[in-house]
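Before we start, here is the structure in question, set down as structure tokens.
A protein chain is absent from this complex, but the other protein chains hold their places.
Order as written gives the chain letters A and B; numbering starts at 1 within each chain.
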Amino acid sequence: MFEQLVNQLIYVFSVTGVIVFSISGALFAAKKGMDILGFILMGTVTGIGGGTLRDLLLDIPVFWIYDPVTMYLCISSSAFTYFAIKLFLQRDFWIVWMDAIGLSIFAVMGTQVALANDAPLPVAVIMGVMSATFGGIIRDVLGAQTLMLMRPEMYISCALCAAMSYVLLYTLGVTELLIVIVSFSAGFGLRAAAIIFNLKLPQFRY
Amino acid sequence: MFEQLVNQLIYVFSVTGVIVFSISGALFAAKKGMDILGFILMGTVTGIGGGTLRDLLLDIPVFWIYDPVTMYLCISSSAFTYFAIKLFLQRDFWIVWMDAIGLSIFAVMGTQVALANDAPLPVAVIMGVMSATFGGIIRDVLGAQTLMLMRPEMYISCALCAAMSYVLLYTLGVTELLIVIVSFSAGFGLRAAAIIFNLKLPQFRY
Partner (left out) sequence: MFEQLVNQLIYVFSVTGVIVFSISGALFAAKKGMDILGFILMGTVTGIGGGTLRDLLLDIPVFWIYDPVTMYLCISSSAFTYFAIKLFLQRDFWIVWMDAIGLSIFAVMGTQVALANDAPLPVAVIMGVMSATFGGIIRDVLGAQTLMLMRPEMYISCALCAAMSYVLLYTLGVTELLIVIVSFSAGFGLRAAAIIFNLKLPQFRY
């Protein structure tokens, strides 16, 4: 029963991550003045991009291929964003925060899936960071926008924080439910602080 | 014998799609003033990009890896474009129309391959759209050009139209030969109309 609770939490997490990333991609399409199919395309590639790369690299079935629910989620979130655009008045605000939630969720999910497929610990961390950042990278590359991960405030650090917390607690033998909650909170908390207080790592000065 | 005819038609389709996409990529290299190897590289990635993504996602062998014919096609179409560039005086005209043919063909082929590999119907539609658009996306990203799918006139809609026609006729149990012809015609017809009459979906206005 407890195991079931964990699986349900992970499923809810995964679904939430896909939805928030889809919305952030669709809002991006709004900035570019695209039509509804542009919203859906941008929302879908942003929503599934990170998890797709993760599954390709781990050589496991791509998570949305044999389960159409993910597609329905991406399409309906993107279409919702198109029709309810007035809910998202401050687009940049919403893009940044939806992206922050998605970033933390996918960092946790990517690490978890990598460990479940017997990847070594440092590879699991990298996989978490890649899953978390790749959807946003595709979104920004397609939109010919400066990559969000090139912004001065901490971004990759937050995905790394979530992924490393996961691996650390995992090696300590903590129960999975707690690992997921703590590592998500660590990543999201750091990102929230970075956005609000404009936290930066020391940048390269030459 | 009838089945054989269908397979031959599909093969001819696939070959034509690779050739026209290769030419559109090579013409792009002409716009950038590249040398002959640049033509071949741009032609090849555009020609095989969509089908490669499709095969990676479906976890089936990538179609050109164990069959060098595709490579010969890409290389010779690109080299032909380089030497016969005078045939393509109005480059943008040719890029757009070659791209339109390739778009419709790969939408049909992508949907067909996905269904043949037991993908659910909505996933097959997405796969058709991705196969159709991804080659052009790589071409435009490498060339740092505004993505063709971001242009105002209908583009994704046409791939979607072809893929949805395919799935619709497929569920109705229509014979494959007819499905391929009708869904290609639907996609190409819509794209041709969109180019000629500058058809647009309502764009986002805020």
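In this section, a contact is a pair of C-beta atoms (placed from the backbone, for glycine too) under 8 Å apart; a residue touches a chain by one contact, two chains touch by 3 or more.
These figures come from a predicted structure and were not determined experimentally.
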item	value
Residue among B:F21, B:W64, B:W94 or B:Y166 touching the omitted chain	B:W64
Per the touch definition above, residue among B:A30, B:I105 or B:M164 touching the missing chain	B:A30
Candidate in contact with the missing chain, chosen from A:I10, A:I75, A:M109 or A:L160	A:L160
Subunit A residues that touch the omitted chain in the full complex	56-59, 118-123, 126, 129, 133, 137, 141, 144, 146-147, 149-150, 156-157, 160, 200-206
Touch list for subunit B against the chain that is not drawn	29-30, 32-39, 41, 44, 52, 56, 61-62, 64-68, 71-72, 82, 85, 141-142, 144
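Everything that follows uses one rule, which is that only the chains that are shown with their structure count from here on.
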item	value
Inter-centroid spacing, subunit B versus subunit A (mean Cα positions, whole Å)	30
